[in-house]
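This is the structure I have questions about; it appears just below.
Every protein chain except one is present and positioned as in the full complex.
Every chain is named by a letter (A, B and C) in the order it is written, and numbering of its residues begins at 1.
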Amino acid sequence: MRLKKEDLNKILALLAKNRELFVPGQVRGIKQFKLWDGETPELDGENTVLPPKDILFPKTEKMYAYKTGTETEISEIVDAPERVIFGIRACDMHSIECMDSVFIREGYEDSFYARRRAKSLIVAVACPGAGVNCFCESMGLDPDAAPGADIFLSGGGEFYGVTANTEKGETELKKWTQYLTDGDVPKGEAHCSLAPAMSPELSEKLTGLFDDDEFWQEVTEPCLQCGTCSFVCPTCYCFDINQSSVGDEGVAFRCWDSCMFSDYNQNAGGHNTRPTKKQRLRNRYLHKLAYFNERHGMELCVGCGRCINKCPAHLDIAEFIDKAAEVCHD
Amino acid sequence: MSDIQSALHKRARALLENGDVEYVIGWENARGENKTRPAFIRRAEDAERLVWNRWCVNSTAKYLLHDRWPKGKIAICARGCDTRAINRMLSDGQVKRENIYILGIPCAGVENQICRRCAHRNPLVYDELLGEPAEEKTDFDRFEKVKEMQAMTLEQRRQMWEDEFTKCIRCYACRNVCPACNCRECYADQYRTGWQGKQFNAVENRVYGLTRAYHVGDRCIECGECERVCPMDLPIMLQTGRMLMECNELFGQYECGLSDDETPALGTYNLNDADSFG
Amino acid sequence: MPVNEKWMPKILAFCCNWCTYTGADLAGLNRMKYPANVRVLRVPCSSRVSPQFVLRAFQKGCDGVMVCGCHPGDCHYTSGNYYTRRRFMVLKEMLEFNGIEPERFQTRWISGSEAGKFRDTVAEVSEIVTKLGPNTAFNERRAENV
Partner (left out) sequence: MIEINHSCTCNGNPLVPQVCRITDIRSETGDVKTFRAQTLDGKRPFLPMPGQLGMWSMPGIGEAMFSITAFGEDWIESSIKSVGELTEAMHELSVGDFVGLRGPYGNGFPADALKGSDILFIGGGIGAAPVRSLIRWCALHREQYGRFDIVCGARTIDDVPFREDFFENWPSMDNTEVHITVDRKTDNWDGSVAFIPDYVETLALPPENRKVVMCGPSIMIRLTTERLAKLGFARGDIITSMETRMKCGIGKCGRCNIGSKYVCLDGPVFTLTELDELPAE
């Protein structure tokens, strides 16, 4: 089935019915996912600056409300609206699969994420053309495929090829029939700009490099220890739990956190388990490229290039991969 | 520029070969075109990795704070703004002059908007100057953008900052890159004190933005690094700029990082200071 | 707060222990009447008040903040209030620049004997802030859902 691109706004109107529809667009000069305002979404050009993870895993999520005083009460906060995420690309779709693995599939189910995820419909779109720092193909992805999305709009040209990958997607597609026609759509031509030397062996090689202080000092020295890479990363899912009270009422919330921050590993007694930037950035790289693989059987990097775009010190994970591969081959 | 770069190679190599310095902080090419990153050269044979061109945008000075007790001297490539940063840190007692060897680099401006409003294109302090001094410029108004904003109404300004701080993701890049942000432990990291809430919302972000501006505003050396690194493109310099402008108006000509023993405007007083409080 | 309830501003007054606090005390002893929506917080010197305290007060729901200290020249610690003066002359402008009505923030010099001035100042600030209405830009409760 295929869909004429000029009919896109009609489809968006369908998707927005009784639901919050998120599409890529500009918010004060920053491209990010925002509520659809009737305008044509910005599907072309570079990917959004901020990933769509906020929609499923909010920057700040209230977990429960409490009351203290003579009695103490705790009540869970359930906030999972019906949502549609439209226009995410292969890399970001895969990042949601990574988060699914963390929050839903492995061990305990995280109720907050799982509820939001269950109420979300994801419509992914073929990548229209990679940015200067993209390398999703090296991470095993195809810019013109998103098997994890409920619905995928593929290919280039005047039409999108339309496929439903899930039951939820199929149900949704039934509403689209009047806009769908038969026919083929050529394969999208977008390809990544970068091709770092990613290999199945890298994970093990990196773990082997753990004690190579000189190597880590060299790759981490320019790092400024800010949280930019973590916050623009579509897969960074670490969070902090905190409370905020006014008088004897309050809420406990969780919020994004970054393993680059000095207070991330600060213990109550004053001990810090990763006091130096070398240790912290090493942990981040290894989490992305080695540790996550051991637990979940995939990398925690999708090759979207956002951290490369935004790193104040111009650190570059693709360059890091090459460098590690080179050192390993010695 | 290539003259300066070759002089830099020669000097860096010599300093390392003679064991005068432990390492040299400068810039090297990063992957891709038109991109450099801070470099830390420890071996004489790596001296050629150093580059100097208009893509050398990163401030080098902040890295002195990453190594407060170096084993040997640190040589540092420093443009005008970097030397102001070094002066700032010297004034604040954060680094020791005898630990630093400054390779001064005259700079006509790199690929950064802020360089158009740079009043100090030549290093203010150095152990040696590489190349010929650059031509200084004065054909600009330091506070042009601040003034534009002052022309707005209060309500417009409130809305503008509301929008901007809604965008802010509090990654703390502005703090971490700032040479005036040199507290050993930032108030925002002191999680037990609770001054900075961990929530991401416009109010917490505003509290952070304004607190940071106030912490550094009277010590800001106007290098513009905070704006360059902001992933959300917040006009952070407007805040510190407004504060500097006010210091200029209230306390006389005021510019930071020009010498190594400055007292910040709010760290001193004058009996005849302006007083509208009554 | 329900909209129909009459709104009363919350005002926090940081008062120097050596002068304004004594002045406020004296106002009380003399049974002077002043608006009850002012909370006095005693500090050892007006220069103890960091601008962060002021921001924090706004954030936690104050609609107006006052910093009161000794008259310049009369500081118990010789020079504390000279620092206060510089600090808050600038802060007033910074608040204004950030779209916050500068009148919400007031600094006053009130000595231990000026009970009347304390009463008048509090009444005046209370009136100003009541006219301005609730502080929203910096109030975290307003921002709950942002």
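What to note about this one:
Going forward, a contact is a pair of C-beta atoms (placed from the backbone, for glycine too) under 8 Å apart; a residue touches a chain by one contact, two chains touch by 3 or more.
From a predicted model like this one, the values you see are computed outputs, not experimental measurements.
Note that the absent chain touches A when the full complex is taken as a whole.
Here the missing chain is touched by one residue of A:V102, A:A146 or A:C304, and it is A:V102.
Note on the undisplayed chain: of the listed residues A:G129, A:P147 or A:G250, the one touching it is A:G250.
The omitted chain makes contact with just one of the residues A:S111, A:S193, A:Q217 or A:S262: A:S111. Annotation: of A:F86, A:Y160 or A:F239, A:F239 touches the absent chain (contact as defined above). Not every partner is drawn; the one left out touches chain A at residues 63-64, 66-68, 71-74, 76, 102-103, 106-112, 207, 210-211, 237-243, 245, 248, 250, 252, 254, 257, 259, 264-269, 273-274, 279, 283, 286-287, 290-292, 294-297.
Here is the rule we go by: only the chains that are shown with their structure count from here on.
Placing every chain at the mean of its C-alpha atoms, the farthest one from chain C is found to be A. Distance between chain A and chain B, defined via averaged C-alpha coordinates, is recorded as 32 Å.
Rounded to whole angstrom, the centroid-to-centroid distance between chain A and chain C, based on C-alpha atoms, equals 46 Å.
Within chain A, contacts with two or more other chains are made by residues 244. Across the assembly, chain B contributes 197, 201 as residues in contact with two or more other chains.
Only residues 146, 149-150, 154-162, 166, 187, 195, 197, 201-204, 206-207, 210-211, 213-214, 217-218, 238-239, 242-243, 246-247, 250-251, 265-271, 273-278 of chain B touch chain C when the two sit together in their complex.
In the complex of the two chains, the chain A residues touching chain B come out as 27-30, 49-50, 59-60, 132-133, 218, 221-222, 224-228, 230-232, 240, 242, 244, 253, 255-258, 261-263, 266, 277, 310, 312-316, 318-319.
Residues 30-32, 35-40, 58, 62-63, 66, 163-164, 167, 169-173, 175-177, 185, 189-191, 197-201, 225, 228-229, 231-233 of chain B are the ones that touch chain A when the two sit in their complex.
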